[in-house]
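The structure under discussion is supplied below as structure tokens; questions concerning it will follow.
Here the complex is missing one protein chain, while the rest keep their positions.
Moving on, here comes chain A:
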């Protein structure tokens, strides 16, 4: 009856979202008066989960699962859920988890709700609050099925530590036909991704050309931030699609979002609305972004950004 949480890892180490969904699972388990079981696939060290409320870890080690495969991962989580008798399964909003969750829903005859931003307001009936209309609204959704899958929106719940330690046991699922073969992965391993980032530095057409992104990347480095861009910038091919944030791109729910040379089209603002603190740097005082931002600097990015980098370096050096 425990709550099952899928804690994602990369290269053997838990992602930050894994600890967040574990924290969330603990909060649901408290409401339901039960325990938390985490499922870890090819993670090196699962001890960290105990500090976020996990009681038991099911450890899967299998070289067939080295590359992510939605079908196989969904099947493994299904077997773990059945073995634990779990009625609530918690996953993150990473690209991989959003890929596997609908397949898992079919496998378990479970209702799945994505982009959930809070712990259920009620567990009988089971009602969760989720973001919809690209963060322009919230929807309260009731899950009617016996088994329920909750996809937690990144950075919506945060990390909640709780005293405790997790026991670990090996779990050996059977692996189905993969159906899909991964040929290659193209990913900068030393960069923070938008999904995982606490701070996102984003730039738009105000930068005038792709050759001017050096200072954006430097600012992101100083802050440990991910880089992102507006839709026109990705349409022009200045930056890859994976950096495009907005209604038809990626949603951003960071703690801090810094928009440089982005005017703030309604579709862009919707995509970043879930970010907690927004800073805009723009020469145009009439830019719509100033109405959506918490802090604004009216000025030329080519002067403000290099100076801000220096100020932040000095600030970091003092910390």
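Keep in mind that, in the parts below, contacts are C-beta pairs under 8 Å (C-beta built on N, C-alpha and C of every residue); 3 or more make two chains touch, one makes a residue touch a chain; residues count from 1.
The rule we apply is simple: contacts and distances are computed from a predicted model.
Within the choices "histidine kinase", "Electron transfer flavoprotein subunit beta", "Trehalose import ATP-binding protein SugC" or "Phosphate transport system permease protein PstA", the name that UniProt assigns to the complex's undisplayed chain is "Electron transfer flavoprotein subunit beta". Within the whole complex, the absent chain has one touching residue among A:47, A:172 or A:303, and that is A:303.
As for the chain not pictured, it touches chain A at residues 68, 70-71, 94-96, 98-103, 105-107, 110-115, 127, 131-145, 179-188, 191-196, 198-199, 223, 226, 231, 234-235, 241-242, 244, 247-249, 255-256, 266-267, 270, 273, 276-277, 279-280, 290-300, 303-304, 307-308, 311-312, 315.
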